[in-house]
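Yeah, one chain of the complex is gone here, protein chain that is, but the others are all in their spots.
Chains here go by letter, A and B, matching the order in which they are written, and residues are numbered from 1 within each.
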Amino acid sequence: MSILLLTSIFLPLAGAILLPARRERARGVALLTALLTLALAVVLVGCYPGGTAPFAKTDYTWLAGSGVPLDVRFSVALDGLSIWLYALTALLTVVAVLISWEAIAEQAPLFYRLLLILETGMLGVFTAQDLFLFYVFFEFTLIPLFFLIGIWGSEERRYAAMKFFLFTLAGSMLTFLGLLAIMLWDFYHPIGTPAPWKMTFSIPELTTRYAARPMDPAMQMWIFLALFVGFAVKVPLVPLHTWLPLAHVQAPAAGSIDLAGVLLKIGAYGFARFSIPLLPAAAAAAMPWILILSVAGILYGALVALAQSDIKKLIAYSSVSHMGFCMAGLFSANRLGIEGGTLQLLSHGLATGGLFALVGMIYERYHTRKIADLGGLARRLPVLGFFMAVMTLSSIGLPGTSGFVGEFLILIGLFQRGWAETLPPDALLRTLSVLAVLGVVLGAWYMLWLYQRVFFGPVREPQGQSHREGDSPIFPDHASMVPEKSGQSPQPPVRDLNLREILALAPLAVLIIWIGVYPRFFLDRLAPTMNQLTAGMRQAETRLERTKDEIRMTKECRISKCRMPEDSTDPRFPPPRPFRHSSFDILSSFGFRPLSFAKPQAAFSPLIPHPSSP
Amino acid sequence: MNPLTQPIGLSHYLVVGAILFVCGIACMAAKRNALGVLMGIELVLNGANLNFIAFGSPLLRGEANQTIGLDGQLIALTVIVLAAAEAAVALAIALVYYRTHATIDVDRGEELKG
Partner (left out) sequence: MNFPELIQSVFDDTLGPGQSLSLFRPELTLCATMIAILLARMILPRWKTSGFYLVLLGLTLALAFVFPWRWFAEGALPGQEIFTGLLAADRFSVALRGLLLLFTLLFVTFTQIAGRWAPEDGAEFFVLLLGAVLGMCLMVSANHVIVVLLGMEMASLPCYVLAGWQRDRRVSSEAALKYAVFGAAAAGILLFGMSLLAGALGSVHLPTMGRRLAELLQAGVDPAQLTALILGGLMVTVGVAFKLAAFPFHFWIPDVFEGATAEVAAFISVASKAAALGLLVRLAGAFVGVPDARQFLVVLVSLLAAVTCTFGNLAAYGQNNLKRLLAYSTIAHAGYMMMPVAAMIALAGGQGSPDAPLSEAQKAVAALLVYLGIYLFMNLAAFAGVAFMRNVAHSEDLRDYAGLVHSSPGFTVCMAIVMFSLLGIPPLSGFTAKWTIFLALVSAKLWTLLAIGVLNTVLSLFYYLRVVKVMTLDAPPADRAAPRIPLTSAAGAYFAMLTVPVVALFFLWGGLSRWADAAAQALFFTTFGP
């Protein structure tokens, strides 16, 4: 297995290097490479046994200093968090190659080279098990994307590429400091006496060590902040999001797909991989703030999306909103929320990746992305309309699609936290949960409105020519640049999706439905890892709540001059009711029964055993 | 203790060296003529030379292990040679500068802004 994983990471790079110089061959080889990589990824997903042990691990010493006990390793592996993002990357690259088949005419070999190099970078980020290696891949993804946006983007591509690069690299420098500090604290603590072990960069090893020997909270907070800047820029969380709409709108379709589908996930992945497991106390303490930012992102993204006149920009802002959901889920400190957040990463990658691909296809046909220029396309392009409908519905979270599962789990997680698991009613949490629901409503509004404006109603196509049904063939936009009288042969009519495009979109749609109706397959595989990664934060968070509780109880006791209640004997504070907690159960039964909103419980429950974890 | 009434000792030499140094620096800072600046540099170098020789003289310093001995004079000789080389190079460059600018005023070189 490990050789498969290693091959799949470096296969795209090899393909990029060996890509032939002619366009037709180049795209063929690029597609072949991407497909092979995808096949390897599918095999790996198929063989993934679940559980928390790293899967398909490769481990070599890269640099072991002779004088310094430095131990940088080339170490890649998969686990429940990374395997889905890894597979998503492999899938979306195939989609990206297929999308660019006709759209990229200029310097196509270079384009595919960069795309494949980018794939190696992204696969590397998700599989790296070594801090150093992770950072290397993390930075490395920037360079190809910079060129993808900068060379093949639309009008403002240069500005967009520069802004994108500056934002992310500036943020990631602080992340670099944070990662360095994580590694060093382990080695130099207690300060002054170097640890008897090597200066390790291994992520699993550091995770175990920090679980056994946590950092002091103040230090955690500083490191958390440093990591936060880089990852939050990537996600993006709200005040740091300004690069995203610009980059999205200017990027070529393939670039947008990779950007939305995978690169945004790197930020969330960083939080889940480093901030939460390594710095649990800080993560728990920062939780309300991150939730505020996430919900702000949800609402802000949704409201701004409502006001957009450009389809791509609208979807870009919807990305801000959806990534807000992911972050809210990850930081809900609730098992359901965390699982939902992780699943939402996958779901958002599929749906938004598909949406960007569709916008690219529309643009290819009409050379416009203005909502006002388009209308009634469902009649003109029924297949495109169908796929658009699937992606849109998933994006707004219709039951039966992946978006529903993700968002629903996240919201349940938030509600559980707000009502069931915090004894002193936390007004902030409750408000945030309700506001997040509002985000879903707004999401349905802007997406359906978009769909209605573009795909229903009278057929409206660019150049202000309103075509009635059964009208003569439609000319693409650049016909307007050609004088009518020049007597050029009429351009071919706008055609519906061809087989290549359908093949690009079909896997996304299938996966969206699959996750929608049978999420257990995915949740079972990611839950154990996520539980393990977030155990520290949830524990810290429980402790936080308990101290709040204790303070409150002490106050009450002082007032009523009674004895401090024991944890479980006091009748006023019954032991937590053992409610079933499996995400699947809830989904399948839509059961709100176990949640018991009505009766707040003393739910500083120590970790409730999860059915799928041993 | 008035230095002017003392027998000539180490500090007198050092004072002269320091005066030469300050004069040289002032000359470098004030002169706009390249030759003037080069003269200032010579003054500085000679101030340092004087120091070295004074520090190397066993007569001026009581304890034997405190002097730098012959090294002082050796350095002074070397510096004289170095100063000559430096002057030669600097003058040659000044000549080239004069050919292109028709002046040796260093402030007239305005094409490069530091």
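Here is the rule we use: a contact is a pair of C-beta atoms (placed from the backbone, for glycine too) under 8 Å apart; a residue touches a chain by one contact, two chains touch by 3 or more.
Worth saying up front: this structure is predicted, and the values here are computed from it rather than measured.
Enquirer: Have a look at A:F165, A:Y300 or A:F415 and name the one touching the chain we're not showing.
Expert: Result: among the candidates, A:F165 touches the missing chain.
Enquirer: Tell me which stretches of chain B touch the chain missing from the display.
Expert: Against the left-out chain, chain B lists 14, 17, 21, 24-25, 28, 34, 37-38, 40-41, 44-45, 47-49, 51-52, 54-55, 61, 65-68, 71-72, 74-75, 78-79, 82, 85-86, 89-90, 92-94, 96-97, 99-101, 106, 109, 111-114.
Enquirer: If the missing chain were put back, which residues of chain A would it touch?
Expert: Touch set of chain A with respect to the missing chain: 62-68, 70, 110, 135-136, 139-140, 142-143, 146-147, 150-151, 157-158, 161-162, 165-166, 169-170, 173-174, 176-177, 180, 184.
The rule we apply is simple: only the chains that are shown with their structure count from here on.
Enquirer: Can you compute the centre-to-centre distance for chain A and chain B, using the mean CA position of each chain? Integer Å is fine.
Expert: That pair's centroid distance is 69 Å.
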